[in-house]
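Missing here: one protein chain of the complex. Every other protein chain is in place.
Labels A, B and C are assigned to the chains in the order they are written; within every chain, residues are numbered from 1.
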Amino acid sequence: MSYFNQIDKVKFEGKRSENPYAFKFYNPEEQIGGKSMKEILRYGVAYWHTFTGDGSDPFGKGTAKRPWDHLSGMDQAKARVEAAFEFFEKIDAPFFCFHDVDVAPEGSTMRETNKNLDEITAMIQEYMKTSNTKLLWNTANNFTNPRFTHGAGTSSHADVYAIAAAKIKKGLEVGKELGAENYVFWGGREGYETLLNTNMKLEQDNLARLYHMAIDYAKEIGFDAQFLIEPKPKEPTTHQYDFDVATATAFLYQHGLQDHFKFNIEANHATLAGHTFEHELRTAREMGMLGSVDANQGDLLLGWDTDEFPTDLYATTLGMYEILKNGGLGRGGLNFDAKVRRGSFETEDLFHSHIAGMDAFAVGLKVAQKMIDDQFFENILDKRYETFTTGIGKKIVTGTTSLKELENHALDIKEVDLKSGQLEKIKARINQYLLTMD
Amino acid sequence: MSYFNQIDKVKFEGKRSENPYAFKFYNPEEQIGGKSMKEILRYGVAYWHTFTGDGSDPFGKGTAKRPWDHLSGMDQAKARVEAAFEFFEKIDAPFFCFHDVDVAPEGSTMRETNKNLDEITAMIQEYMKTSNTKLLWNTANNFTNPRFTHGAGTSSHADVYAIAAAKIKKGLEVGKELGAENYVFWGGREGYETLLNTNMKLEQDNLARLYHMAIDYAKEIGFDAQFLIEPKPKEPTTHQYDFDVATATAFLYQHGLQDHFKFNIEANHATLAGHTFEHELRTAREMGMLGSVDANQGDLLLGWDTDEFPTDLYATTLGMYEILKNGGLGRGGLNFDAKVRRGSFETEDLFHSHIAGMDAFAVGLKVAQKMIDDQFFENILDKRYETFTTGIGKKIVTGTTSLKELENHALDIKEVDLKSGQLEKIKARINQYLLTMD
Amino acid sequence: MSYFNQIDKVKFEGKRSENPYAFKFYNPEEQIGGKSMKEILRYGVAYWHTFTGDGSDPFGKGTAKRPWDHLSGMDQAKARVEAAFEFFEKIDAPFFCFHDVDVAPEGSTMRETNKNLDEITAMIQEYMKTSNTKLLWNTANNFTNPRFTHGAGTSSHADVYAIAAAKIKKGLEVGKELGAENYVFWGGREGYETLLNTNMKLEQDNLARLYHMAIDYAKEIGFDAQFLIEPKPKEPTTHQYDFDVATATAFLYQHGLQDHFKFNIEANHATLAGHTFEHELRTAREMGMLGSVDANQGDLLLGWDTDEFPTDLYATTLGMYEILKNGGLGRGGLNFDAKVRRGSFETEDLFHSHIAGMDAFAVGLKVAQKMIDDQFFENILDKRYETFTTGIGKKIVTGTTSLKELENHALDIKEVDLKSGQLEKIKARINQYLLTMD
Partner (left out) sequence: MSYFNQIDKVKFEGKRSENPYAFKFYNPEEQIGGKSMKEILRYGVAYWHTFTGDGSDPFGKGTAKRPWDHLSGMDQAKARVEAAFEFFEKIDAPFFCFHDVDVAPEGSTMRETNKNLDEITAMIQEYMKTSNTKLLWNTANNFTNPRFTHGAGTSSHADVYAIAAAKIKKGLEVGKELGAENYVFWGGREGYETLLNTNMKLEQDNLARLYHMAIDYAKEIGFDAQFLIEPKPKEPTTHQYDFDVATATAFLYQHGLQDHFKFNIEANHATLAGHTFEHELRTAREMGMLGSVDANQGDLLLGWDTDEFPTDLYATTLGMYEILKNGGLGRGGLNFDAKVRRGSFETEDLFHSHIAGMDAFAVGLKVAQKMIDDQFFENILDKRYETFTTGIGKKIVTGTTSLKELENHALDIKEVDLKSGQLEKIKARINQYLLTMD
């Protein structure tokens, strides 16, 4: 059966198209800097928001109207798989992502849960044979079940830790089976609500031990996906341990894990932590740890993760600049970890929202590539830091000077020939790039 | 001459005293857990806020009325030294802290600046001979002078970097001369306003090189003070590189600097970064890197560093708990990096504010010690994490298990015997501790 | 049957009691300023958090363990009523509050819903005959049902508006039947997510019309409860129309409603709006519009309404100061619109949390009354504003001067004899009040 039969496969129609079910900017086969848009952007559909989410919020019940609402249990799970692969095809998504509980209902024990999961995994595998859509990453949801109240890998209870570990083990196996490119560790409830009842050191050490065991097991079963940490602050625990890229980096170094992980960076998590999206991308990129992206956006006037579909062209442009400078995302991709608003409850809104996001990043890609072709930022930086290319500056960057020599250089300087940062001029130029994009 | 002759040496008079110039809770010689309050608390007066600050803000000129206002240049600098030592004695402060520019005016070159600094340093040294007040730490102000607009150790200009380095060199020499216990690196303008014109990697690598040179030079001159990094987010640059303890830790590890630094943790910087004061203390403590504290508080409804004198007894109690569990602050102390409000412009307010802060931390110390004596938190944690002391839990914490074994343990679990976190009960108990403090 | 038979009636045992099920500070019959604590504080239990809430959050299912979990539908609703009255009696609560859907399940039409509600209302009425607990206020939940996605009184659909109106009508009738002291209008989803699809004027005018109809109907049926507006910003809609007291005041004035409402002020809503709790209380008090209080507290490091039980003694003290200066709360009370943390999932935590809150406000009351007895703030203000009691100052406050006369007075002034605001001294004194409370 068809779940979206009122909607045809979405195609590129150009920027003046008035067809709401067409791409205006995302042209999958268009070549940008020698690769097709599709190859560079590697879009992924997030199973949870698109097929499992119901639009509920802390103040109200779900509003989403979905063609699988009348079903339940495994029947509903199967209908969602069918719908998903139809959606992937119609929206032309090269990838998808899921948590275990998104695709299969939990049983009363892990054994039962795994049985459900096996059945759905087999079904997904069957669909993937004839689909162009691959698995960007999967993961274990170790936060929804009430038993994870006090965390999973950082739980205060050993049984909960064991269950979390078992779910990760299963996740790695499923990932291998479905050929996942990456495996994501989002902290879920790994953090604390209050130090008043928390042994932070024990919890963090336990978490590190869990990561080491996961690395060992993936190796053991020959699952070579890239491991990704997805930092997030403040939610759901008041203090998530993976606050941001830098915090997670410190954790990885302190526990000898830095060579085994890259980062999955979510735009809305960046801003919740007080950073721009591009700051987090840059921080990861400069360490060689930019792995993948959860492509969404937040509302900076609100204090929680709103997971909106990305439409801000400034963010997509600066984000794509970082990604292009990174040489692309490698095995990672742009996963739309984004949900339609509670008020956008119609099935059609799933299409509108993905089109909005895919077009927005396509624009970002085109503008960023143009700026790179023009060496726009590179020229600014070359000029700005040029004193470090000769003389004392060169000695500084090559580590061949000392406080004494620098003092000697400095003692009688009266005026430094500083240059303006010209931020306003740069911002005007970026607007011009945007508005003259072909 | 006397600058504060209307005010006598401040003494402890007990909690019901109505004398505004008396301590109500800080009793320097009172023994707490085997040490005197004075030994544990190691209060420091911040020279900049107390002797240099004028109460100006971005919307208005200075309001402070100070007995040295009629002077200028070196005369004013000398008067401030005299006043400072009188104040230290009257408030009974065991320590003080300063930046170079707080104590001596800048000249038109570093050579002239150093000359001024030498003269004042000699004067301070002379005063210290007969004073009980020691130097907790000194540092170089590498942010006020317009030349530091684009940073100092992360400046885009090599000359500025050289000047910053020269100032640090001088700071280390002055610290050695005055017997400083620590040397602080607060990032000043080390950060960026916008990635649009910033080479983050070059800037951060340069900063690391500067730290390495400082370590080498301190060693060379035999200055054995503890080096401290003081993290701060958002101000004055939009993105300070030392956002918080975790961020600075990642930086230290990535540049091989982790063994050379501890942290100077400021309460208001913690909250600006989205953390509690105690979170930052705990994070540093668990790494063995809790060095010193900038004892102040912020206004959480405002988005900048207000540097208020600390009066919140919850923060001082939880802060002192971390410090006591750390075995004290070692060579560090509690430096009042706090300024009287713009509206508290009278000289008397300098006394009121220090008394407020000293009393608040004294209360925190007493309550925290009582909780430790009672093993209040320890009992909560022991019970909460007890499943990690035997069986599978013990295997987890000793790193002697695997995903397979954990799965085996987990597969048929139906119900986990989770315990309530009891946060409300704990908070009520803390109020009770506070209100029954003897 | 008993739902809490392991717990006895909670009694006052004094500040050194180690019984977790005893009040340490709340002594119902203790006289404070001529009235009993119980009379002044007028505590209310919030039915939704205590009997309906399940501890779920946006990232996970409910955790609460309640003795009525095995029931459903009307059976569960009835069990909750029984449990509630047992709880009221054991915690010694003079009041309770509820929304329609808290007490009775919704049917498929309003007609069916009202039938359920009638049955439960009758049962509550029966229980109230032998109970000491009265109804502080009731209200209609016009936000949980999916049909309220786009608002209720501000819905974009007339049918939804009609349903909301019908629910309010029923709420007024139920309030009259149960002798409610107040009727609360919390905006629920009255606001907008985005102006991009919102007719703000139409929505606000419709809301005003609904209030006018409610006033008329209450009059018609002789229901004389005080009408209260509870302002809240940001949640659940991005821009709630009743952002704070001032915003709601502007709305009331513009629609001729100002004489018909007072405010129900929630502490956590105040801080979410960028204000202190006491700011909102003061603003309402000075307009004669302080009606009632939702006594809770938030986490200022988080950006949403955490609805924590109130334990911050600074907030309870300054809050009670405003309430005492208001001559008490009249027909209002202190309703604990607060929920136990998700991690505090045991039934016992319902007692711990209420005891924590009741003790905290009792301390606030005692300290505030002492400060009033001492005329602590009054003396500060008298001195601070004394120039307005004579001469030109008196002319200013009596409105008998002009710009010309004021210019005349001002033209040759050289120095104004300004007084320090002495904030640090005041804060130290408040700590002293707290720590010397008898």
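One rule holds in what follows: a contact is a pair of C-beta atoms (placed from the backbone, for glycine too) under 8 Å apart; a residue touches a chain by one contact, two chains touch by 3 or more.
Everything numeric in this text was worked out from a predicted model, so none of it was measured.
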Q. Can you list the shown chains that the hidden chain touches?
A. A, B, C
Q: Check the options A:41, A:245, A:293 or A:313 and report the residue that touches the missing chain.
A: A:313
Q: Please pick, from B:13, B:177 or B:235, the residue that touches the omitted chain in the full complex.
A: B:235
Q | Hidden partner chain, touching residue among A:292, A:344 or A:369 | A | A:344
Q.
Considering the whole complex, not just the chains shown, which residues of chain C touch the missing one?
A. 108-111, 114, 147, 149-150, 156-163, 165-166, 168-170, 172, 193-202, 204-206, 209, 212-214, 216-217, 233-234, 239, 243-244, 246-247, 249-251, 253-254, 273-276, 278-279, 282-283, 286-287, 318, 377, 380-381, 384-385, 387-388, 391-393, 396-397, 399, 401-404, 406-407, 409-414, 416-419, 421-423, 426-427, 430
Q. What chain B residues would touch the chain not displayed?
A. 55, 57-63, 143-146, 148-150, 188-189, 193, 234-236, 238, 299, 301-304, 341-343, 345
Q: Extract the touching residues of chain A with respect to the undisplayed chain.
A: 15-16, 20, 24-25, 271, 274-276, 300-301, 309, 311-314, 340-341, 343-346, 348-349, 352-353, 355-356, 359-360, 363, 418, 420-425, 427-428, 430-432, 434-437
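In this section, only the chains that are shown with their structure count from here on.
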Q) When the C-alpha atoms of chain B and chain C are each averaged to a single point, how far apart are the two points in Å? A) 38
Q) Do you know which chain C residues sit against two or more other chains? A) 301, 341, 343, 345
